[in-house]
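Note that one protein chain of the assembly has been removed; the remaining protein chains are unaltered in position.
The letters A, B and C name the chains in turn, as written, and every chain counts its residues from 1.
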Amino acid sequence: MCAIVGIYGNDNAARLASLALFSMQHRGQEATGISSSCNGKIYTKKDRGLVSEVFTDEALQYLKGNMAIGHNRYSTAGGDSILDAQPVFAKYKLGEISIVHNGNLINKQEVRQDLIDKGAIFQTGMDTENLIHLIAKNTKDRLRDRIKEALTKTIGAYCFIVQSRSKQFVIRDRYGIRPLSLGKIKSGGYIVASETCAFDLVDAEFVRDVEPGEMLIFSEDKEEPESIQLFESQYRPCAFEFVYFARPDSVIDGKNVYRTRENMGRALARNDEKSEINVDMVVPVPDSGVPAALGYAAQSGIPFEYGIIRNHYVGRTFIEPTQEMRNLKVRMKLSPMKSLIAGKSLLVIDDSVVRGTTSKRIVKMLKDAGAKEVHFRVASPEIKFPCYYGIDTPNKEELISNNMSVDEVCEYIQADSLKYLSIDDLTNAIGNDRNYALESFNGDYFVKE
Amino acid sequence: MCAIVGIYGNDNAARLASLALFSMQHRGQEATGISSSCNGKIYTKKDRGLVSEVFTDEALQYLKGNMAIGHNRYSTAGGDSILDAQPVFAKYKLGEISIVHNGNLINKQEVRQDLIDKGAIFQTGMDTENLIHLIAKNTKDRLRDRIKEALTKTIGAYCFIVQSRSKQFVIRDRYGIRPLSLGKIKSGGYIVASETCAFDLVDAEFVRDVEPGEMLIFSEDKEEPESIQLFESQYRPCAFEFVYFARPDSVIDGKNVYRTRENMGRALARNDEKSEINVDMVVPVPDSGVPAALGYAAQSGIPFEYGIIRNHYVGRTFIEPTQEMRNLKVRMKLSPMKSLIAGKSLLVIDDSVVRGTTSKRIVKMLKDAGAKEVHFRVASPEIKFPCYYGIDTPNKEELISNNMSVDEVCEYIQADSLKYLSIDDLTNAIGNDRNYALESFNGDYFVKE
Amino acid sequence: MCAIVGIYGNDNAARLASLALFSMQHRGQEATGISSSCNGKIYTKKDRGLVSEVFTDEALQYLKGNMAIGHNRYSTAGGDSILDAQPVFAKYKLGEISIVHNGNLINKQEVRQDLIDKGAIFQTGMDTENLIHLIAKNTKDRLRDRIKEALTKTIGAYCFIVQSRSKQFVIRDRYGIRPLSLGKIKSGGYIVASETCAFDLVDAEFVRDVEPGEMLIFSEDKEEPESIQLFESQYRPCAFEFVYFARPDSVIDGKNVYRTRENMGRALARNDEKSEINVDMVVPVPDSGVPAALGYAAQSGIPFEYGIIRNHYVGRTFIEPTQEMRNLKVRMKLSPMKSLIAGKSLLVIDDSVVRGTTSKRIVKMLKDAGAKEVHFRVASPEIKFPCYYGIDTPNKEELISNNMSVDEVCEYIQADSLKYLSIDDLTNAIGNDRNYALESFNGDYFVKE
Partner (left out) sequence: MCAIVGIYGNDNAARLASLALFSMQHRGQEATGISSSCNGKIYTKKDRGLVSEVFTDEALQYLKGNMAIGHNRYSTAGGDSILDAQPVFAKYKLGEISIVHNGNLINKQEVRQDLIDKGAIFQTGMDTENLIHLIAKNTKDRLRDRIKEALTKTIGAYCFIVQSRSKQFVIRDRYGIRPLSLGKIKSGGYIVASETCAFDLVDAEFVRDVEPGEMLIFSEDKEEPESIQLFESQYRPCAFEFVYFARPDSVIDGKNVYRTRENMGRALARNDEKSEINVDMVVPVPDSGVPAALGYAAQSGIPFEYGIIRNHYVGRTFIEPTQEMRNLKVRMKLSPMKSLIAGKSLLVIDDSVVRGTTSKRIVKMLKDAGAKEVHFRVASPEIKFPCYYGIDTPNKEELISNNMSVDEVCEYIQADSLKYLSIDDLTNAIGNDRNYALESFNGDYFVKE
C-alpha cells in the first residue's frame, strides 16, 4: 500500500505535495514525509501522524524549492516507526538523493544479503534503502543510467520517485502492478501520484498513466518530461486496487474505481438471481462495501438501505474494553440500524473477507440487533494466498479461505448464506482488456525477474 | 446541540458513560466531561478534545462510583473553553452537586440578572450555572423540591441531569423539544441519554422516552426510577433533530430517524414528478444527505449514485490555503466523482441550506467537474428564523432564506433548479401525530413560560 | 505561597505580567494564569504548567489591554487543578471582575458555610471565591466600598488584587504577613508584585512596600495610585519568607533576603564557637542553604565548599525507581562530591527541617560518600506548629520537631551533632525592628479578627 507523489516545476511544490498526500491519506495513516530540493540542497521533513498534523505551515516553509516528493506510510511492524518513514535521504557519489517508494520488492532479501556481503550497511528495514545502495554502488556517470542498472537487479511490484538536486526520476515496474498517474498542474509544473484523486486539490489535469516499465525524467532543461522505456511492458494491474484499496473517485487504467465496484455488485446480484433467497434489503458494510451494494440493489431491484452506520470519530487511542466488553472494537466503528433491520432478512455486502473475524462479528451484531436472516456476499473472490506485491495481507495460515471451504466459512461467520464473486466476474467487472494481477485469489505469483 | 448521559447503578458507570458519549460524539466535538459519585464525593474530569482523547484509562479510574453523568460540548464562542465545559460542579447547602445540560434557556438573561441583582456571581457563560443558583437559593429541605421550584423559573428547551452524592434527577422540559430516552443496562442499572444510539455500546435496552415535563429520580432506595410529572406536557419535539442533528440509527419519539429522512426524500421526489427536469442520477451531499437521496431515488426510480466522496481525515488544524487556493476548504472535505458525473445532469440533495455558501461551492465544484446540470433539492424547508431552542443557527441576517426568495437563492448558488421541502411535507415525513417545533421555518417561538 | 502580580497602565501589560510571573516561578510551578482588561471586557488565560509553557505569543496576544493581573499556583491537593488555577473570573452586579490571591483565609470555612447557608454556590476550593461572593452580595454602589466591607468579614494572611473593567484594587492584610511591593515601570505604569525580584525583568523601580492594611487603587483618572488605609496596621511580616521562601535577590520590608540568610548562618557559627566540634568544611544543602553556609563560613573561618551538587534537570515525570533503587529521589536531585568530602568532617547547613526524611537521606548519602562526620545545622528554629498563614507545612503529627527533641531528631537523621537557630537569633538576623510572624516556631497564632 502506501502513497507516493512527486511535484516538479511549481513554486508551491511542498504545499501541493502535502495536499496530494492529504487526498491519499486512505493509503497510509501511520507516517508521512516530504523532501523538497532547492539550490542543490535537499530538505526533508517526516514524522509519525496524519498529513494534517505533520505538515504545519512551519514545516512547509522549511521545505523550500520548486520540486518535492512525498509519501504516506501504511504501517510498520517494528518499533521505532520514524526511522522507517519515507522519503529516504542519502549522500552518495553524485551528490544528494531522496527516494519514495510504493510497493514491494520480491528479491529484497537476496539483494540485501548480497549488498551486505559486499560491505553495505542497512539502517532501516525499507526496500528503498536497497535501491539507494544499488544506485550508489553503480559506476555510471549519470544518475539515470545508475537507476536503470539498479532496477535490472530489482524484482518486484514498485513505483519509485527519485529526486536529486535538480531532477526527478519516476519509475513504474514493467508489470504496472501499483498504479501511477501523470497530471499537469494548472498553476505550473507536473504531478505524479499513486491515485488520480490527488489531482483535484492541486488543480491538476490528468494527462496519462505512467506506463509499465517506463521512466519519466523531469529536469529544468526540458519543458516536458522525458520518457524512457526501461523494460518491455507486461501489464498486470493489481485487481485489489479496484476491490478495496483505491479511493472510489480515482481513475486507474482508465477505469473509474467506483463503477468497477458497482459492476462487482451487479455480478453478485446476477449470480443470486436463480437462487431462492428472499431478502428485504441490501445492506453494505460501510464505507468500502457501498458501491457494490448499490450495484447489487440496482441489478436486483431489492432496496438498498444503510443498515449499518459507521462512526468516524474512532481515534487512534481509546479505552481498552474490559473483559465483559469484548467485541466492542467492531461495534465502536459500526452500529446496526436496529429499527430498520429488526425482523428483516438482509443481504450484506462487504468488499472482502480476510481472516473472517470481522465478518463473524458483523453477522453477530446484526442478528443481535434483530435481523431475521443475514446473507453475506463478498465483492471479491476467496483470498487464498498472501499478496507479496504491496497489499498488506496476513500469513497464509491466517487467511480463512486458505483453511476453509465456502460452506465452512459460512458456518464460521454464522451467516445464513455466503457467496463470493468469481474470479471471472471480478475481471469482467473491471474490464476484460487486461491480464490482471490476481495472485491473492489464484496464487499466480508472476513477478519473477 | 450537545449530548448528555446519565448512568445509574452500574459499577462501570464512568466507563459506560464514556462509551455513550463516544456514540454521541456527532452532537459535540469541542469538549467533554464526566462526573461520578462515590461515597459522598463527586469526582469530575473534563477537558477540550474528543471523548477518545479525554477519557484515558487513568481518567476513568479516577471517576469512581456506580453513578455518572456526562456531556459533549458542541462549541463555545468564548476564549477558554475548558471553563465552559460540563458537568458543572458546585458545593451548596445540601452538599455537592453536579449538573449536565442540553438545550437553551429562553429567559436565561433575566434569571441571571435577577440572581446577580440579588448578589450571585457567575463564573461561566453556561445556562447550567443558572439552575445551580436557583437550586442553591431555594430553601426547601429536599433537593427534588428545590429542583422543581427552580424549574418553575426556567423557561426554555432543556434536558438536565442533576447528580448529588447518591441520587440522579433527570428532567425534560414540558415541550420535550430536545430528545431524551431511558434504557436498561443488561449488566445492571439504567442509562438516560440524548439519543438511543448511545444504548448499543453499553448494551442497554430502550425502555421509553423520558416524558415532556417529567422528572425521573434514581436512588438506592428504589429499584426502579421514580417518576414525577413536574409540568403539564405540551409536546413539541424538534423537527430539526430529524432533519439533521440526530444520528440516523437513533429512534426519537418512536420514529427511526433514518426512515424519516428517507420519507423527506420521497416527498421531494413526489414534488418533482410533474416537473420536466430530466436528470441522470440522484447524488447526495454526504453524509447527512444520503438517506433523503436514497428516498428520492427509490420514489423516482432515478439511479442513486455516490457522485461526491467525503474525506474523513480532515483534522482540526491544517495548512491554511494560500490566496490562490480559495474554496479549498469545501474541496478538502468533499470530492466530486469526475468520471461519474461528467456530462451528466445531477439531482443533488442536501439536508438543509443555512447561509448558502457551502451549497454555492458544491454546485461550482460539480460543474467544474463536468456536470451538465445541477438541480439542487433541500430535504428541509427554507430556514428563515434563528433557532433559540438549542440548535446552533446564525443570526437572522446571515440566513440566506431570510434575505432571498427561492429563485434568488437558486441564482446565488448557480443551480439549474432549486426546491425545498414544504413544511407540510416535513411534518408528514416525520409522522403527523405531533405538533412539531418548527420555529426555524415558520418563526413560531412557542416557548413562553 | 503562590505569587501574584498586577500591571497597570502599560500597553504591554500581559507580557510584563508574564515576565514578572516568570521571575517568581519559585513561588509556584503547578499552574499559572493572567487576566487582562480591555474596553470593558476581561480576558483570562490559565493552565497547568510553567509560565514559559503557558504564555506563548498567541496567549499573550489574546490578553489585550493595558492592565493585567497574574498568579502562580504552588500546588493543589485535589484532582482537576485547572479549575483551581487563578485568576478567578466572575460576572456580578457591577460588571466583570477578576481576582488573584496569595495567602490563606483563617475563617474561610465559616464564611463559606455562612454564604452557602444563604444560598451561595462554590465551584472551586479557592479562598478567592469567598471574596468574590462577599463583594457580590454587598449592596454598596462602588466596588471599593464593597471590597472594604467584604474584607471586614475576612480574617487571614492575604494579598489580593481585584481587577474590574478599568481599575485595579490592591489589598494587603493588616498584618502584612505576605509580602507585596509597588514599583514604577520605566516604559510606563505601575507594577505590584509579591517579590521585588519581579521588578528587574520588567524594568521597574522599587517605590515602596504596600502597607499592612492598605488598599491601593489604580484608575485612569489619577496618575498615581490612590491609597486608602482600610485597617489599622499591626505589622507582623512572615519570618519564613526570609528563611526559605523568597528569592535571595528580593528585598522584603527593606531587608535583602540574601543578607538575612547570611546573618542566620553567622548566628549559627557564633553559637558553635564555644563547642568543640572540629570540622573541615562548611557544606550547604543547595540551593537554599547556600547563603547561610556562606555566613557560617565567613563567621567561623572554616572553608566553605560545595560538597553537594544539585541537578537542575529533574523533570516533572521520570521513571519510578524499582524496589532496589530506593532513596533515589533525593540522590537524583543532590549528588555528593565524593573526592571532596571523603574522610572529612562536614558541617552541613540546610534552611529548615520539616519531616526529617530528606535530612536523614542527605546524612546517609554523605556518609556513604565517605564523610567521617556530619554535623547538621539548621538555619531556622524547630518547626513545631503548622502554618495556617500561607506556607505549605504538613499536619502537626508529621512535623518531626513536634514529636521529637533535638537529640532525638539528631539520632533519627544519624547526624553526629544537630543544632537549630534559636528564635532570638532568627529575628536578630532579619532585623529587630519588627514583631515577626513566628507561628511555625512558637505556635503564636495571632491572626484573630
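Note that in this section a residue touches a chain if its C-beta (ideal position, glycine included) is under 8 Å from a C-beta of that chain, and two chains touch if they have at least 3 such contacts.
From a predicted model like this one, the values you see are computed outputs, not experimental measurements.
Enquirer: Going by the stated contact criterion, tell me the shown chains that border the hidden chain.
Expert: Within the full complex, the chain not displayed touches A, C.
Enquirer: Considering the complete complex, identify which of C:228, C:298 or C:404 is in touch with the unshown chain.
Expert: C:298
Enquirer: Have a look at C:38, C:94, C:201 or C:404 and name the one touching the chain we're not showing.
Expert: Answer from the full complex: C:201 touches the omitted chain.
Enquirer: Using the touch definition up top, pick the residue from C:89, C:160, C:258 or C:385 that touches the left-out chain.
Expert: Of these options, the touching residue for the absent chain is C:258.
Enquirer: Going by the contact rule already stated, which one of C:8, C:55, C:190 or C:231 would touch the omitted chain in the full complex?
Expert: C:55
Enquirer: Which is it among C:39, C:139, C:339 or C:395 that touches the chain not included here?
Expert: In the full complex, the listed residue that touches the missing chain is C:339.
Enquirer: Looking at the full complex, which residue from C:91, C:331, C:344 or C:367 touches the chain that isn't shown here?
Expert: Missing-chain contact among the listed residues: C:331.
Enquirer: What residues on chain A make contact with the chain left out of this view?
Expert: For chain A, the residues touching the absent chain are 43-46, 62, 79-80, 82-83, 88-93, 116-117, 119-123, 132-133, 136-139.
Enquirer: Can you name the residues of chain C that touch the chain not displayed here?
Expert: Answer for chain C: residues 12, 15, 18-19, 22-23, 25-26, 29, 50-53, 55-57, 60, 187, 197, 200-201, 247-249, 251, 256, 258-259, 290-291, 294, 298, 303-306, 309, 311-315, 317-320, 322, 324, 328, 331-332, 335-340 touch the chain left out.
Keep this in mind: only the chains that are shown with their structure count from here on.
Enquirer: Does the chain-touch network form a line, ring, star, complete graph or other?
Expert: Line.
Enquirer: Taking all residue numbers at the chain B to chain C contact, is the shared part over half or under half, that is, same or different?
Expert: same
Enquirer: Ranking chain pairs by contacts, what comes out on top?
Expert: A-B
Enquirer: By C-alpha centroids, what is the most central chain here?
Expert: B
Enquirer: Any idea how many Å lie between the Cα centroids of chain A and chain B?
Expert: Chain A and chain B have C-alpha centres separated by 36 Å.
Enquirer: Could you grab the centroid distance between chain A and chain C? Build each centroid from C-alpha atoms only and quote it in angstrom.
Expert: That gives a centre separation of 60 Å.
Enquirer: In whole angstrom, what separates the CA-based centres of chain B and chain C?
Expert: 48
Enquirer: Which positions in chain B touch two or more other chains at once?
Expert: none
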